[in-house]
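The following block contains the structure, expressed as structure tokens.
Missing here: one protein chain of the complex. Every other protein chain is in place.
Let's turn to chain A:
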Amino acid sequence: MTQRYLDYLDQLEAEAIHIMREVAGQFEKPALLFSGGKDSITLVRLAEKAFRPGKFPFPLVHIDTGHNFPEAIRYRDELAERLGEKLIVRNVEETIKRKNLSEPKGRYASRNALQTHTLLETIEEFGFDACIGGARRDEEKARAKERIFSVRDEFGQWDPKRQRPELWNIYNGRISKGENVRVFPISNWTELDVWNYIKREEIALPNIYYTHERECLVRDGKLMAWSDFIFQEPDDVVVTKQVRFRTVGDMTCTAAVESIAHDIDGVIAEILESKISERGATRIDDKLSETAMEDRKKGGYF
């Protein structure tokens, strides 16, 4: 009997490519949501594998909160330029001004929630019917139940009770007018899988993923990058530390971890040693309540 062996990273890659091509085959106006973080950088590499030597059948779309790390923004622009793919940027700042929205205030102020506004507006502006994103099921317990093709209503809302059963590798992308689908090709990858893939593919990342010296505020035991955007209190202590970022989101809600990892092997070694989950170590937006993620997803968040 014929025998072949496909490595686990190749299996994950094959599944993700298949999903992206289903998006290209089933939808009129798809988009790839690109944040400059490692998960969406991985998606871009997978799109190259899926569609080269052709062009991507979708633009890269970035919802810029205005509070992003400058390193991530620079990386985003260079990547789009190098690949020759279309990049669409929409700013939360503009949504705030145009719609006269109020900025969240206080200690946990973050534009995370406002980002959803701009995302929904952008979906409407371009008529996107499918948005590919880099969410993974291992990130959070509500995400563990998310489908690969996740149907959202006109308000972008996720209804866990209305989720479509997803069998074999058959994805039902049929939607009614006004609805759209969020698609998660790396659902079955873990944080470590992503890093191992980045290593294997020799993908360059923004340097904030590796150790560097940074001024940080210590807040609830976490290190927050000091910036003009972050809410400061008189008794806040600013410390200088050797840190790296495990996730890269908004500067206001993404914490750094102390690290000496200056390359990918160092990062992988630290992850294997780590006793705290990726989101647990770095996200203060999930900690606000036990169902913070489920609630945000119901409201249209990724």
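Brief remarks on what is shown
Following the convention adopted for this analysis, contacts are C-beta pairs under 8 Å (C-beta built on N, C-alpha and C of every residue); 3 or more make two chains touch, one makes a residue touch a chain; residues count from 1.
The rule we apply is simple: contacts and distances are computed from a predicted model.
Per the UniProt record, the chain missing from the shown structure is "sulfate adenylyltransferase", taken from the list "Carbohydrate ABC transporter permease", "Cytochrome c oxidase subunit 1", "Fe-S cluster assembly ATPase SufC" or "sulfate adenylyltransferase". Among A:Arg21, A:Lys199 or A:Arg214, the one in contact with the hidden chain is A:Arg21. Residue-level contact of chain A with the missing chain is found at 1-8, 10-15, 17-18, 21-22, 24-25, 48-55, 57, 137-138, 140-145, 160-170, 172, 174-176, 187-188, 190, 192-193, 274-277, 280-281, 290-291, 294.
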